[in-house]
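Here we show just some of the chains, and they stay where they sit in the whole.
Chain nomenclature is as follows: A and B, assigned in order of appearance, with residue numbering initiated at 1 for each chain independently.
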Amino acid sequence: MGGGRVQEKVSAMTYKSALIVGAGAGLSASLARAFAKEGMSVALAARAPDKLAKLAADIGARTFECDASQRYDVEALFKALDDDKRTPDVVVYNASYRTRGPLIDLDPAEVEKAIAITAFGAFLVAQAAVRRMLPNRHGAVFLTGASAGVKGYAQSAPFAMGKFALRGLAQSMARELSPQGIHVAHVVVDGGIRSARRQEAPDKPDSLLDPDAIAQSYVHLLHQPRNAWSWELEVRPWVENF
Amino acid sequence: MGGGRVQEKVSAMTYKSALIVGAGAGLSASLARAFAKEGMSVALAARAPDKLAKLAADIGARTFECDASQRYDVEALFKALDDDKRTPDVVVYNASYRTRGPLIDLDPAEVEKAIAITAFGAFLVAQAAVRRMLPNRHGAVFLTGASAGVKGYAQSAPFAMGKFALRGLAQSMARELSPQGIHVAHVVVDGGIRSARRQEAPDKPDSLLDPDAIAQSYVHLLHQPRNAWSWELEVRPWVENF
């Protein structure tokens, strides 16, 4: 052990190829790096994949353009992955969209978009993924939730609708697919995530989530053997109210 | 008291005009009759309002054609109610749509429809209603949920998504609007509802919900004074598993 770095004894991981949808500079980048370190090949899909070029180069990932709320985009994405021999056995859905404000001021088109990107896109991606996983009875689908998915906050109805729906999808999928060998999990991220643009106040250390730390909880889920799967996990800074 | 019929002592009710959206022969009809008995004027909106003619005649209700998932339908409905001096101070959203099956077999268009009718339509109707209620700081918006909104069942992802989203909407609205005088409630109907087509087995009395009994719980919510509001209530036959 020693050497300043303690390592968990974990069961050997059998996952080989990950797809991260809704990839950006924050949590998705950390997941991509963590999965690559685990030895997985990584694919990244986003509406604007250009911004992912450096990350992709760093870890040898491929990038794909995809609006996950669009059925044919999602079909094309998985077709491309199949053609590329990168059919994923791990899929993380990370995309979300929100709009806020008093209920009476919300733009219905924005509400529709919030539900479409946050929840319906997750369904499309999960369905395409599971179709490919079921023949092997092997795979993992992880959906990134938020505290908005377990508590509906005032002036945030669209995000509540999207994230509640996502949690309902995750729970239904877990009940249906776990006994078929697919690990479905919903990760409740409760708090702000540290980033280049969003830094902690010096007097409030660790008050923002480190995306690398969140990624380690996803990696832990991947290491769980099927006799001890978690379907839900929440991560939260020590000083966060809940 | 006497006369074989005991009556609850209740605070005088101040609601005058109810709108029931998603009206059909079951719960909506019972709500309509119960509200009319309370002295409220009643309006009924449905995609196919013709079937409501007899009910409407019985209780002096007006009927409206409306696809609640369509923004302009909902706007036209409320405009018509305003013009008719029937701007509602009670709105019940009862519409829902579901499709079932293994995740991989679901038709994405059907999933979209399930979310649109079950949850997005509720948002459209609630928004139009609350815009009219807020100036008076008075009104009630009740959303009809299902056990699918608190537990995601296997092979029922679309309904889970729709009903979870509806519950998220209700919770967000309750937190935002209760302090502004709008009573928002989510009623979890857990079990089958008795109807002409769906009768109980003779050896299983009261194993299906009587829609008149459910309606009495909605009426009770309307009688609650604002110092003791419920935001969620579930109803379930005595023999139902949960």
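Throughout what follows, contacts are C-beta pairs under 8 Å (C-beta built on N, C-alpha and C of every residue); 3 or more make two chains touch, one makes a residue touch a chain.
What you see is a predicted model, and the numbers here were worked out from it, not measured in a lab.
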item: Homomeric assembly size (copies in this file), of which only 2 appear in place; value: 4
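Convention: only the chains that are shown with their structure count from here on.
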item: Whole-Å separation of chain centres (CA-atom averages), chain A against chain B; value: 34
item: Touching residues on chain A, where the partner in the complex is chain B; value: 71, 102-104, 106, 108, 111-112, 115, 119-120, 123-124, 126-127, 130-131, 134, 148-149, 151-157, 160-177
